[in-house]
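A single protein chain has been omitted from the complex, and every remaining protein chain is retained in its original position.
First chain written, first letter: the chains are A and B, and each begins at residue 1.
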Amino acid sequence: MDILVSSVVAGVLIGMVLALVALGLTIIFGVMDIVNFAHGEFLMLGMYTGLLTANATGMDPLLGIPVAAVVGYLLGVACYWGFIRFLLRGPMVAQLLGTFGLMLLLRNLALLLFGSEDRGVNTGILVGRSVDFGMGVIVPATKLAAAALSLVSFAAVWMLMNRTRVGKALTATALNAQAARYMGIPTERMNALAWGIGGATVTIAGALIVNFWSVNPYVGLLFTMIAFTIVALGGFGSVPGALAAGIVVGLLTEIPGIWDFVAYATEWDWMMDVPVTSFKYTFVYLAYFVIMVVRPRGLFGWKH
Amino acid sequence: MPALLEVMELTKVFGGLRANDGISFTVGAGEILGLIGPNGAGKTTLFHCITGFHRPERGTVRFDGRDVTGLPPHRIARLGMARTFQTYVAGGDLTVLETAMVGCFSRTASPFRARSRAREILGFLGLAGLADLPIRDLPVAGQKKVALATALGTEPKLLLLDEVAAGLNPGEIGELMDAIRHVHEERGVTLIVIEHVMELVMNLSDRVLVLDSGRLIAQGLPHEVAHDPAVIRAYLGEKYAARYLGEASR
Partner (left out) sequence: MEALRAAFDFSDFRPTERWVSRAVAAFLLVFPLLPVSSFAMATMIQFLMFSLYGMGWNTIGGYGGQVDLGKAQYVGIGAYTTAVALIRWDVPFWVSMPVGMGFAVLWSFAIGYPLFRLRGHYFAIATIAASLVLKDLFEVWDFVGAARGLEIPAHRFATPDFVRLIFKEDVYYYYVLLAFFFGGVLYMNAFRKSRLGYQLRLIKDNEDMARSLGINVHWAKVKTYAIATAFVSMVGSFHACYIKSIEPEDTMSLDLSILIALMAMLGGAGSLWGPIIGAGILIPLKSYFKEWFGARAGLVGMDLILYALIIMVVSAAEPRGIWGLVERYRARRESA
């Protein structure tokens, strides 16, 4: 029973963080219909930012979050003005391959700058501490903090999108760029802003994640695929959708744990032999496939 | 003689809007049926429902004795119903001939035969000289003619034309009318024609149907329909219709 509860809890917590990773992607897609393959690379750079800030200043890694946010924002905006806006004019093939090129560029720049070994955070007030919830559920404090901060970020973005003028302008651009332009909304700048916010949220997520997940230049792709699945499930363009879907996907990654629980409970030995852990993320890819076939609009999506 | 097309109680709803509301009519083989009505009356929606692009909420469509309601468009097309579209989106690099060939490919698998059939059809529609031009280089009128040629390539029993005359000057309209007559007589194709160009519809049609706000408000011979008060009201609105008909306005 313990396995089940702790798997579920772990799934929900990681899900909240993954949701934050996906948030940027859904905003960018909502506002301008471009799928960003380099999304995971932004995350990876956020992770390095968090790591390096902690190492350089000797301060707690959690304090690296604002730095990461700024870096992410600037990076997003720079990518938009320097590259993405040219892609938007072209056909979809070009957009896909273009952002893929960006992904390769960022990944290999990171390789050049940081080397290929795994690096992780090993100092900080929360590292090594855990919280005991009883029922055999022990959660590392870093993960708990990450989930909590992720929720805070979500709330902040939601407020931004729905309660501020800028946010409403963004939503307007997302719904109908032409009409927005007629209303006097500077859509080019809205696009850049979307990239900025997208970049910032995902680098924040990176700074959070690096506390319990080591980073190397290649982690990007996995997170990109996870983010795509979350966005597809939650609905392209939907902020609450991203949160709900993120939690679901987080639970999916805990299937090995749940599987073990079922194997234990039912005593079906054959279940023990299946190397489920290797398939941790395969389930996520499968989920994407199934979602697109069964309900392409996702749970809350309004853009298809 | 059984009708070629029977539409019964066809209803299509979009959200709160009844685009087609209980429409019923028949088309006999060899007829030319005109379909007119103010903008937004639901004419194109009706076409979509008949040809399988929309699924009606209620009602049935019988074509050549078969119930085709809700069948996918390509199946209905293969049964012998062809159509053109109100807006032709010409994007790629297909030439006039190549586009027409696709129509012919529904009847033959051989590119050689498809090409010669397509040339023949382009010939009698007066498009032979344009065969190798990319279709997007043609003016809208030309593109619509090519769409007509392509639809003819499928050797349909019933052809639905959606505003083929829009944007044509009088000379072109005359040419088009001749072509349609020719198609009708030489190839025995039954036609339903949506049009706003009254000259074409009224002169070509054997019968005319009038739609307004999703409902069928009149059907009959062209001159009958032209004098029907309900039709006049639909087009001119209450105020002007009253004046035109000499009725006292309230």
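As a working rule, a contact is a pair of C-beta atoms (placed from the backbone, for glycine too) under 8 Å apart; a residue touches a chain by one contact, two chains touch by 3 or more.
As the structure is a computational prediction, the values presented were derived from the model and not from experiment.
The residue touching the chain not shown here, chosen from B:A82, B:V183 or B:A218, is B:A82.
Residue-wise, the contact with the chain that is not shown comes from A:Y285, picked out of A:W81, A:W158, A:Y264 or A:Y285.
In the complete complex, the hidden chain is touched by one of B:I23, B:C49, B:V68 or B:A147, namely B:A147. Listed for chain A, the residues touching the missing chain in the whole complex are 35, 83, 86-87, 90-98, 100-105, 107-109, 111-112, 116, 221, 225, 228-229, 232, 275, 278-279, 281-282, 285-286, 288-289, 292-293, 296. The omitted chain makes contact with chain B at the following residues, 51, 53, 72-74, 77-78, 82-83, 85, 88-94, 98-99, 101-103, 105-106, 109-112, 114, 147, 150-151, 153-154.
Assume only the chains that are shown with their structure count from here on.
Centroids built from CA atoms put chain B at 51 Å from chain A.
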